[in-house]
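Right, one structure below, let's go through it.
For this depiction, one protein chain was excluded, whereas all remaining protein chains were kept in their positions.
Order of writing sets the labels: A and B. Residues in every chain begin at 1.
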Amino acid sequence: MSFRRFLPRFVLVFFLTFAAAVMFLPIFWTFTTSFKTQPEIVEVPPAFFPDSFANFSNYTQVFERLHFWQLYANSIAFSGVVLIASLLFASLAGYGFAKFRFPAREVAFFLIVGVLMVPFHSVAVPLYRWMDAMHLVDTFGGLVLPMLVSAFGVLLMRESMTTIPNGYIEAARIDGSSELGIYFRIILPMVKPALASLAIIKFMWTWNEFFWPLLIINTPTKAVVTLGLSYLSNMYFKEYHLITAAATLSLLPLVVLFLLLRRWMVEALTGAGMKG
Amino acid sequence: MNNRTPYSRKLLFSGILFVLPALAYFGLIYWYPLVQAFEMSFKTMLPGMKMAFAGLDTYKEVFSDEAFWSSFAHTLYFTVIAVGLTVGLALVIAIALNNVYWKSTQNVLTMVFLVPTLVSFAAAGLIWDWILHPRFGLANQILMFLGVSDLPSFLQSQTQVIPSIAIIHAWVRIGFSVIILLAGLQSIPSTYFDAAKVDGTRGLQLYRYITVPLLLPQIGAVTLLEVIFSLKVFDEVYITTQGGPNGASNVLMLYLYNNAFRFYRMDKAAVAAVTIFVVLLVFGIVQRRLLAGRRYEF
Partner (left out) sequence: MIRAARITILVILSVLLVAGSLFASGQQQEPGQAEVPTVKITHWSHWVTNNKYYEPYWSELAKTFNALHPEVNFSIDVVSIPYEGYEAKYSSAFEAKQGPGMFNGMAHVWAGQFDVAAPMPKDIADKLDSILIGASRPYGVFGDQRYGIPVEGGNFMMMYINVDRFKEAGLDPNNPPKTYDQMLEYAKKLTVYDKNGNIVKPGYGIRYKGHPFGIADKVAPFFNAWGAEWYNWDEKTADGYLNSPASVAALQFYAGMVQDSKVASVELDNPAAVFGQGLAGIIFRESWYSAWLSQNAPNIDFKVYPLPKEKMESGFGNNFPWSIMVNKDLNPTDKKWLWEFVRWYVNNADVRKEHYVKSEMLPPFSDILDDPLFKSMPEFQAWKTMSEGRAAPTYYNPPAQEILVVIGEATLSAMYGKQGAKAALDDATKKVDAILARYK
């Protein structure tokens, strides 16, 4: 490649890399702070790197105090179950709204997306009482039930399914395929990027959910990671050395999942699945 | 509508069946609590945790509360900045990423932009509280290094606090919009660009007349979503400023939370919730109308 062609391309990548580094910096900062001791953190001015990267005391403290393995297990179960239900419900509904006509369709769609527009805090207490009426307080079912379907998921699925050319669907119908068959064999494969995106997003939102687990869970062994993190602040002060460690631990599974799914997502994004 | 063929009626039922699970779910789980939540706005809370029907009295009380209007104003101000930053920057970044020559580099860079989205707003608040510290935070350390003399106080300043929180918010949300816009960009067939170039369109004009209009559905969707998130901003404010300094970052959700859980005025909180809902509703409808004629099919 000639230098004339190379230079602008390189410059673009350079600036993008700089921007990306700036975006990543706060996370890196949290990571390095998690290896500092308390006096190091309070120190003036604060050092960029900790005295020792081998200072795992914050991490061991977090694991001891917060039973982090249990928190991980609970969060994984919570987010995982919600993820699967969401993908299913949202894609079914998204397909229905995108490709079918029935009376009151817009009203029904609005009633679902409208849920997004209501602040959760105001619905939380009546919801809690509703769960209590069903004897689901302090249970996995109670934790999971209000999170199962995401209005956002329905929105996303509908948006991505609208662009599927009707030709495919018609052809399949003429071939005698059942509606569910069409859904599984034709529609779903065509919206892989949207599904992968929804998967990451829903898993991540559920993983980071704090208020609902706070209300519904009583038993410490059933707590999730976000609750664990909140135990590191109290009325008087925040234990930053532990919070940064716990935050890093909390982010880790998300990053792993993200790295695993991104290949699928990117491939589907750029690959043949898109337009023909 | 009786001129339906059996075939089209079958399609109709199939459609209903497909949306039924989600509808049933929301109906059973959310609508009852939702109605109750809105119902509380027509009641008033008495000492001893009892409620009495009050018609529009609570609305009057809330709408004459100066704290309510200031938090409303702050929220709108915040939304404009946050959404502007998020969508604007995401568009620039997505276009830049789309133009990266080397595929693997493009992938890696895209992923780095997406990582902050994994962080919860609360965690982001904690992290940035640290970074934006006026004396010891990384931000001002860097500014000092660059020789800036009048260092900003970010979250401590009454004028800078809302833009600062908007930066935190945008930091978390940019990656998400980048992904959606990038996907949209990559699905525009190159034929459009080829034709335009043949016509003599170049550089920025290309973006203005081809790229952005074709990207409008995605831009619209992303903007709506970001507006929804911004109007409901809460976690970052709760963790960092609790509405300070001197009430400068009091947002609607904080007003709601304080009234619901600290002053035990669920009635006033419900009014705030209804307000948020109505504003979002209006915005959603307006946005839909604006974009209605502008979808370009291809």
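Here is the rule we go by: a contact is a pair of C-beta atoms (placed from the backbone, for glycine too) under 8 Å apart; a residue touches a chain by one contact, two chains touch by 3 or more.
Note that this is a predicted model, so its numbers are computed, not measured.
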**Asked** What shown chains does the left-out chain touch?
**Response** A, B
**Message:** Given that one chain is not shown, which residue among A:Ser52, A:Ser178 or A:Asn218 touches it?
**Reply:** A:Asn218
**Prompt:** Which of A:Phe68, A:Tyr128 or A:Phe258 touches the chain that is not shown?
**Reply:** A:Tyr128
**Asked** Who touches the missing chain here, B:Ser41, B:Ser230 or B:Asn258?
**Response** B:Asn258
**Residues belonging to chain B that touch the chain removed from view** = 46-49, 133-135, 153, 156-158, 238, 241-247, 258, 260-264
**Prompt:** What is the set of chain A residues that contact the non-displayed chain in the whole complex?
**Reply:** 38-39, 42-44, 70, 72-78, 80-81, 124-125, 128-129, 132, 137-140, 210-211, 214-215, 218-222, 227, 230-237, 260-261, 263-264, 267
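Just so it is clear, only the chains that are shown with their structure count from here on.
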**Prompt:** What whole-number Å value describes the gap between the mean CA coordinates of chain A and chain B?
**Reply:** 16
**Prompt:** Taking the complex as given, what residues does chain B use to touch chain A?
**Reply:** 1, 11-19, 21-23, 25-26, 29-34, 36-37, 93, 96-97, 99-103, 105, 107, 109-124, 126-128, 130-131, 135-136, 138, 141, 171, 174-176, 179-180, 182-183, 186-187, 189, 217, 221, 225, 228, 232, 234-235, 253, 256-257, 260, 266, 269-270, 272-273, 276-277, 280-281, 284
**Request:** Enumerate the contact residues on chain A facing chain B in the complex.
**Result:** 9, 12-13, 15-17, 19-21, 23-27, 29-30, 33, 44-46, 88-90, 92-93, 95-97, 99-103, 105, 108, 111-119, 121-123, 125-127, 129-130, 145-146, 148-149, 151-152, 154-155, 159, 163, 179, 183, 193, 197, 201, 204, 208, 210, 226, 229, 238, 240, 243, 247, 250-251, 254-255, 258-259, 262, 266, 269-270, 274-275
